[in-house]
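Below is a structure I'd like to ask you about.
So, chain A:
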Amino acid sequence: MLLGELGPDKYTGLWTGKTDWKSAEVTAALDTFNKVLAASDIKSSAADWQPAADRVIDGAAVYTVMGDWLDGYLGRAKKLTFKTDYDVAASPGSSGVYDFLSDSFTLPIGAKHRAAAEKWLTECGSVQGQDLFNPQKGSIPARTDADKAKYQNYLATALKDWQDPATKIVGSLTHGVVANNAFGSEIDTALGIFVQKRDPAAFGAAIAKAYADTK
Partner candidate 1 sequence: MMRRIRAWGPGLVLILPSLIALAVFVYGFLGWNIRVSLSSWRGLAPAHDFVGLRNYIALFSDQRFTEFDVPNIAIFTLVFVAGSLAIGFVMALLLDRGVTGENAFRSVYLFPMAISFIATAIIWRWLMDNGSGESETGINKLLAGAGLGALHSDWFKSGSRWAIAAIALPAGWSLSGYVMSLFLAGMRGVPEELREAARVDGASEPRVFWHVVRPMLLPVMMSAVVILTHISLKTFDLFYAMDQKNIKIDTPALYMWFTTFDGGFYARGAAIATLLLLGVATVIVPYIWYSVRVERRR
Partner candidate 2 sequence: MMVTQPAPLPAAGIRLDKLGKRFRGGVDAVADLDLAVAPGEFIVLVGPSGCGKSTVLRMIAGLEEVTSGRVFLGDVDVTNELPQRRDVAMVFQSYALYPRMTVHKNMAFGLRMRGTPRVERDRRVLAVARTLGLEPLLGRRPAALSGGQRQRVAMGRAIVREPRVFLMDEPLSNLDAKLRVTVRAQLTLLHQRLGVTTVYVTHDQVEAMTLGQRVAVLRDGRLQQFDTPRALFRDPVNLFVAAFIGSPAMNFVTAAVAGGRVRFAGHSVPLAPDGPLVAADRPVLLGVRPTAFGPPGIAGWPQLTVTPAAPRSPPARSTTRCSCPKSAPGSPSGCRPTWRSRSASR
């Protein structure tokens, strides 16, 4: 919601201190979020994405704002066909922006089988490894030299957006790209309270304070 209302630059500024959480435009964006919440069945910030998607499948809900992995759920688990059974659209205001997250492995210092671990990491990062893993999971490769033919339907559109030089890339909050653990957990708290109290100004102030405290 903040990304759509503020645009990619100001959105990124939220995480770097350049955009003021207490500013009028942020408050306005949160007000819009309030209206959206009012039209949703979300009663808690802990609501899970699968039941939400199920309601879309049932026809009880019109849409759900979600990431690539939903394609894996709809296409594989629910055997639905892209374009005929379901379709995707950029959430309002976010056309031409790619909100990304990446999955990664850590290689601890002093790992016992370092050579084997390195082999595994090399495999994961290789074209072959990427092309084996991603289509199964419902994600796209970070590499530009992957085999595009392996990414069909929704993944083809996602890969096209990702590789389009005009696309602006921003980081996902939920997955820890833009906020450290401390800031992230404070935002969780503030969001939980916001969903109950629906007070944009208090929400903005709480996060501004958390940002200052956890910088």
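Regarding selection, all candidates are chains of the complex that A comes from, given by their letters.
What we mean here is this: a contact is a pair of C-beta atoms (placed from the backbone, for glycine too) under 8 Å apart; a residue touches a chain by one contact, two chains touch by 3 or more; residues count from 1.
Here the structure is a predicted model, which means the values were calculated and not measured.
One chain among 1 or 2 touches chain A in this complex, and its number is 1. Per the touch definition, chain A reaches candidate 1 in the complex via residues 43-46, 51, 54-55, 58, 60, 181-182, 184-186, 188-189, 192-193, 195-196, 206, 214.
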